[in-house]
Each structure stands twice: as C-alpha cells, then as structure tokens.
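Missing here: one protein chain of the complex. Every other protein chain is in place.
Labels run A and B following the written order; every chain starts at residue 1.
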Amino acid sequence: MKQYILKRLLLIVLTLFGLITIIFVISRVAPGDPARLAAGPDATEEMVEVLRKEFGLDKPLIVQYIDYIRGLVTGNLGRSLRTRHLVLDDLIQFFPATFELTVFSLLLAVALGIPLGVLCAVYRDRFLDHSARVFSVSGVALPMFWLALMLQLFLALKFDFLPVGGRLGMLTEAPRSITHLYLIDSVVTGNWSVFKDALRHIMLPAFVLSFPALASIIRVNRAEMLEVLNKDYIVNARAHGISKVRITGHYALKNALIPTTTMIGLRYGWMLGGTILVETVFDWPGTGLYAVQGAVFSDFQPIMGVALLVGLNFMLANLIIDLIYGVLDPRVRYE
Amino acid sequence: MKSRLWKLMLVALIGGILIFSGTAQALEVRDGKKILVFGGRQPAPNIDPSQYYDWSTRMLQQSLYDALLKYVESPPKIVPWLAEKWEVSPDAKVWTFHLVKNAKFHNGDPVTAEAVKFSFDRTLSIKKGPAWMLLDVLDPSGIKVIDDYTIQFTLSKPYAPFVAVLPWWYIMNPKVVKAHEKGNDQGQEWMKDGDAGSGPFKKKRWEHGVLYEMEAVADYWRGWENPNHPDGIIYRLIRESSSQRIAIQKGQCDIVEGLSPEDYDVVAKYPGIYVTNDPGLTTFGVKMSNQKGYTKDVNIRKAISYAFDYDSLIKIYNGNAILEDSPFPIGLKGHVPTDIYRQDLKKAKEYMEKAGHPDGGFELEYVYVQGLEEERKIGLVLIDNLSKLGIKVKMVPLTWPNMVARGSKAETSPDMMAVFVTPIFNDPDVVAYQYHKGSWGKYYGSAHYNNADVWELTDKARTISNWEERAKIYEKIQQVIKDDAPEIFGMQYNRRWAFRDHVKGFVFCPMRFTGEVDLYPLYIEK
Partner (left out) sequence: MGERNATTEAQPVGALGAWAQWKEEHESLFRDIRLSFYLFSKSPLSVIGMVIVGIFFLITLAGPLIVPFPEDATGAVHMAQKLRYPGSGFWFGTDEMGRDIFTRVILGTRISLRIGLIIVGVAMGIGVPLGITAGFVGGWLNEVIMRITDIFLSIPGLVLALAIIGALGPGITNSMIALSLVWWPGYVRLVQGKTLSLKEESFIEAARSVGASKARIIFFHILPNCTSPIIVKASMDMGMAILAAAGLGFIGVGAQPPSPEWGAMISIARNYLPNWWWYAMFPGLAIFITVLGFNLLGDGLRDILDPQSRGYYRE
C-alpha cells in the first residue's frame, strides 16, 4: 500500500515535469514580446531591456527552461511580468477561493445528484425520471458561461434574489483568515452574517459549476441503482418483506455509490477547468480568473503556475479517490 | 414514503429561500466613519510610483503620495503642491524649486529636498514606469540639494515642458524605502504594495484581486477643504459592467467608471445618481503607414481621410465625444483649430484617381487591440466606409504587445492601426513629439511619419522658455501635419463617471487618465 502510494506520487511528479516541458516548448516558439507590455506603453527601448534582463527573457530558451525548473525545485514559480508579483504568492492568495468554490460545487452536485438519481431509479419512467433525464441530457450541452449569464440575468439583475458576483458584499469584511475559505472561517469565528453573505455569493457560481457534474451523477446513479435493484439478493430481500425504503437506502445505495465515487475525482478536475469560465462571469477572485488575465496579456508564468496547480490537484484527487475506492470495494488490491 | 420525501424537500426549499432572501446592506457608514466605495474594473497590482502607472494605479498613487506640483481642473492647470514656488533659467535648463515647510510623510518625517532627490534618483535608476518622461534630459548628477527645502535640477539639454512632467513624479520617504530594501532591489519588492508617501490617504487593507482600502490622514499637512471629507476609500474591483451598474443603482458603490455609453444613459435617469460628462484629452486616431504599401501615397491617405464617416465616431459614444479639429487635441495648451478632413466622397474619389487607383481594388489591414470595444466598432465603420472606394478592410485584433511590436518597425507596421493617445502632461510638445522621428518604434509612432521640417521645429520649440514664441511654432506644426494626413484624425471622447448624489466636490481634470478620479477634493453631503 505504502509502496503503491509512493509509486503514484512519483508518477505525478514525472507527469508534471512533462507538462511543464510541453507548455514551455509551445510557449517559447511563439512570437511576441511580453516585456514590452509590462514596461508600459511609453517605455523606451532601454526600459524594456531592463525588464527583459530582470526576467531573463534575453537568455536562450534552454537556459530559461533550466532556470525555471531550478526555481520550481526551490518552490519558486517565477514572477508575473505584468504585476511583478511572485506567482506562488498569487496562487496562495487566489487558490482558496477557487478551492472553496470547487469543493462546494462538488458537494452540491453529490448532495443533489445522488438522491435524485436514486429517486429516478425508484420511480422509473415516471414524471420525475423523465424530467431528470431531460435535465441530465441538456446539462452537458448547456454552455456554462451562458447559463451563468442567464441565471445572473434572472436571479440577480431582474429579481434581486442573489448577488451578481464577487465573494463577499461590498463592505463585508472578510473573516479572520484561518483556512482562507470564507464559509469555514466565518463559522469557526462565529461570524454568522459573514457566513450568510458568503453563502449567498457562492450559490450561483457553485450551481453553474456543478451543473454538468450533477447531470452525470444523476445519470450514473440511476443506471447503477436500476442494475442493483434487479440483482437477485435485492429481489430476495424484498421477498422477505424488508421495506422498500430500507432496501433502497441500505442495500442498493451502498453498492451504487462506488461508481459515483470514482467519478468525483474526474469531476473535480473538470470543475477546476470550468472555474475559468465561471469565475470570469461571476468575478470570483480565484485562479481561473487569474489564468484568464494572464492569457489575455500573454503573461506566461502565471498561466504556467495555474496549469501546474490544477494538474497537481487533479492527479492527487484521483489518487485519493482510488484509495477510497479500495476501502469501499474490498476486492480491489493495490500493486 | 413518497409523501415524506416530498415534505422533506419542501422544507429544504423553504429553508433555502429564507436563508437567501437577504437584506440590502447598510453602506457608507462603518463604525461611524464615512467610507466611499469606488467600483472599478482595473486592478492595481503594483503601486510603486517608480515602477508602474496606469489609471487605477495612479488614482491610488495620487491619494497616497504627493508630488512637487499637481494638475487640477479643466482646462488643466498646474498648482504648487510640495513645491510652493520655482524659478527657471532663460534657456530652460536650470530649474529651482522651493518646498513647503510643513509637509510630512505618513510616519511623521518631514518632506525635505533630500527626499525629493532620493525619489527622482530612484525612478531614474530603476528605469521603469514614468522614467521615460525624463530619462533623456535629466541625469541623477544634475539634481542638487541646495538646502533642506530647496532643490535644483540642471537638465542635460533645454526642456521647456519640464514643469508639466513633475506632477507625475511622486515623492517617497527615503527612510521607509531604504528600510525595506532587499539586496539591491531599491525596495521594489516591498514598494509594489507599500506606502511611503505623504498624501491625503494612507494604505489600510490590500486584498489583491478584490479591493484596496485607504483611510484619510486626519491631520494631512495641507489640510482638508471640507470637514465632511470621506474617512476612507475602498477601491473595489468589479470586473463586469452589469455588476458595476447594479452596484451603483443599489447604492453599494458611490462611484463607478467604465460603463458602456448605453449604460451611462440608463443610470443617469435613476434617482439618486448623477453622471458627469466632460471632454477628455485622449484622442482616437487611425495611424496609417507612411512608409510602405498603398498608404505611403499621401493621396490614398487623404482619400481615406475624406471617406471616413466621422459622425459615426460620435454615435458610437452616443453623442458623448467631440471630433478633433487639429492634430493636437482640443483643450491642450497650444492647440489651434485647422481645416480638418470631413467625409466628402467626391473628394475622396478624386484623390483615389490622383493616386492611380480610381476603383480601389486592394485590401488594407486594420489592426486594433483585442478586446477594446470602441476600436472594434470603429473598424466595422471603416469596412463599411472604405468599401465605397473599392478598398477592402481586414480587421486584425492583436494583443497590446503584439500590436506594439508590429508598429515598431516601418516594414511591419500595419496599413492602419487604431490608437488611443492620452497626452501625459499639458504641453504641446508631448503631442508634437509623437510625429518626431524619435517616436518611431513607439505605438503612437507607428505611422513612421516623415517630415524633417516638423522634426526640426519640434526640437527647436523645446529649447525656448518664452511661451508666446513657442506657441507660434506649434501653430505651424499643426498645419503641416494636418496637410500630410499621416492618420485619420478622429475624436476625443468624454470622460464619464456615475456618482451617488451624496458624493460632492468632484473636480474634473483632463490630464488624469480615463477612469482616474482625484479623490482628495471629494466630500459627502447627506
């Protein structure tokens, strides 16, 4: 087991290394002069040269690559050309917002998706089942950013039900930082008005972000449930007069949960990708928005930092899910 | 079971509604302090006055720091600030400034000539941000401290516009900067979020990507004109215009910038909101390549200048813009009106004939900054207008650095390039020099305008300290440039902000950037 984890971690490091190399190669074959942007519109050639030197952009590509890798080993992710902030500092600052949003969305998707999936299976071919089916089919086809805009339009702009964007209200002061997750920090510090404010702000983006995941969780759960419900032992149990609720809740659900669990790791990664769109619409100060701003300004190091962070998260999540899977399904062995 | 489940869901739903039907927040006052919220779209990641400036950054810098002089009002004038008076030698080379004696930094240190010298040295040697304004004419060795409150600048060559530059060179506290130096970075690492100023506000809460909060310095050395000045300012990032609009309508923000023209017109009708509308100095022009391709021919350039529908520029801004009538913006010192081009298809066709392309039959590139709405719209207008001359227009959106890179060389410079230029200081030299050979390679020099007479006149005007004499030279320059039609002379759009009614004291000054508000004179009246 320990060996298995070590092996997986090593693989993650190697994959990240490959990821860096690939992005590096692609990024540096591209033309363009990011130093000029950072220097400002009126900068003289001399001033642009100062920046180029400072950021090592005057060195050959291979040297830049080695410098970057060397920096990574010491925990230095480079510096944004545009803002001159350390990328690591920025990521530490912006990632909690993204993490909070993603995890909340995931919980939302699971909390709504599993019961709905079960209900669909139990009430197969009834109204609920059909509407859930339409919902889950359309869930993946809906452009996330458009759904976000439409919800903003109706729930926030037309009817003043939820805030349009941001993490907190204009004058709400962020709770004392413990985890940097506002929802948790506000509870820990007992600051309920902030909690409510944070909850109101996270609702719309989280719903939009969870939408595709919700669709597939319902679908998978329904299919699994149907399969399990037709298994001999369930039929047997029913013949023995065990109540339907107990059968559904206890025996069937437990088995149906396994495939859902495996999906969650994948979904977490997809959601991190989705934050790029959702954070843009909802002005959510996280790494997605940060990456978009980097891309628009051809600011290379921040995008690279976000790519690494997301890749790492994605792979770690999958590792954790694989381990949990082993607990849920005793037949799995790690080699 | 069924009914129980439904009941459960109903309860959950009602609970949800109760939680989320939030109440409007009470704003403006927190702990008895009046706080103004400014909703803007652009972050300010680096507020070091020696490293960086753009409108949002400078708005914060102007609040945290003071300079020797300050721009106020419209038309812009320069008023004494840290310097109470100054003298200049007749050849515009030696400038002596006398500082006020009561100015002090936020930590109580006095603002001395030593601090002024330190600040200028720092900006000049870091070579970032505003350094370009003086790099050519001022060397650190030319800055001399005469006594604690007198400083003398000896320029390496005569430069009449020197005073006009000074409001953008903020004075920093040497002690604070030096205390935070890391290696030989001259405090750059710390200063991007640091406060070493003497300005009316000091830094309070900095949350990058979210907000920047400042609090008023109660005993600001220059005092406050109105006792109801805000106790604090929050510059809150709202990156989307519909959110900005909602924020001002609901009163969550007191000032917003950057709305679309349509949105400004909508919010102006709301009770409790007023919208300002003042002509700015930022000009929009379409630079044409004067060195290569079809636009090398002055006749083609004139044909295009006559074919363009200038009124559509005004329409794009819903009437909130004025057309340029000279290469120099209206309102700039030294501007005189000229007989500028207006749409006249007959004349345009005549010039096409003169150029030997009566039916057009070629394509021109129109390069603009990707994401800039107005530039995009103007490109669409160009496609429409030039099709009447048989000229096709290809729209090429580029990121800023790529566009600048293309415009920097005569060979790669696009046929047409959309450029907004804001004169950084109030002196005709700042615009005249854009047509000088020394500007080739800069984004505003992308036309690679070539007229040695204009260059010579521009150089000469810099060395004269007598204004009347200079003014005559600039008059001639404007006429010659207009005749050469190096670009489509476009418009100057109005600067607009939306304010809540209780915000008073706003003083418009066109020398500031679009979006930038001087926060010092504001006060609150309920």
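In the analysis below, a residue touches a chain if its C-beta (ideal position, glycine included) is under 8 Å from a C-beta of that chain, and two chains touch if they have at least 3 such contacts.
Predicted model only: the values in this text are computed from it and were never measured.
Chemist: Determine which one of A:184, A:223, A:242 or A:257 touches the chain that has been left out.
Modeler: The one listed residue touching the chain not shown is A:223.
Chemist: Just name the one of A:214, A:291 or A:321 that touches the chain not displayed here.
Modeler: Among A:214, A:291 or A:321, only A:291 touches the chain that is not shown.
Chemist: Would you indicate which residue among B:56, B:305 or B:402 is in contact with the undisplayed chain?
Modeler: B:402
Chemist: Which of these, B:101, B:175, B:292 or B:315, touches the one chain of the complex that we don't see?
Modeler: Per the contact definition at the top, the residue touching the missing chain is B:315.
Chemist: Kindly note down the residues of chain A that lie in touch with the hidden chain.
Modeler: Contact residues on chain A toward the absent chain are 15-16, 18-19, 22-23, 26-28, 30, 32, 136-138, 140-146, 149-150, 152-153, 157-158, 216, 219-220, 223, 263, 266, 269-270, 272-274, 276-277, 280-281, 291-292, 294-296, 298-300, 303-304, 306-307, 310-311, 314-315.
Chemist: Applying the definition given at the start, please give the residues of chain B touching the unseen chain.
Modeler: 240-242, 260, 262-263, 266, 312, 315-316, 370-371, 373, 376-377, 379-381, 383-384, 393, 395, 397-399, 402
Heads up, the rule we're going with is that only the chains that are shown with their structure count from here on.
Chemist: At what distance in angstrom does the C-alpha mean of chain B lie from that of chain A?
Modeler: 38
Chemist: Going by the contact rule set out above, which residues of chain B touch chain A in the complex?
Modeler: 1, 5, 19-22, 25, 27, 30, 35, 37, 39, 43, 45-46, 51-54, 126-129, 131-133, 135, 188, 192, 207-210, 234, 236-240, 242-243, 246-247, 250, 252-253, 370-371, 399-402, 404-405, 424, 441-443
Chemist: For chain A, which residues count as touching chain B in their complex?
Modeler: Checking each residue of chain A against chain B gives 31-37, 39-47, 50-51, 80, 82-85, 90, 93-94, 119, 152, 156-157, 160-162, 164-167, 169-172, 174, 196-197, 199-200, 203, 244-245, 281, 283, 285, 289-290, 296-298.
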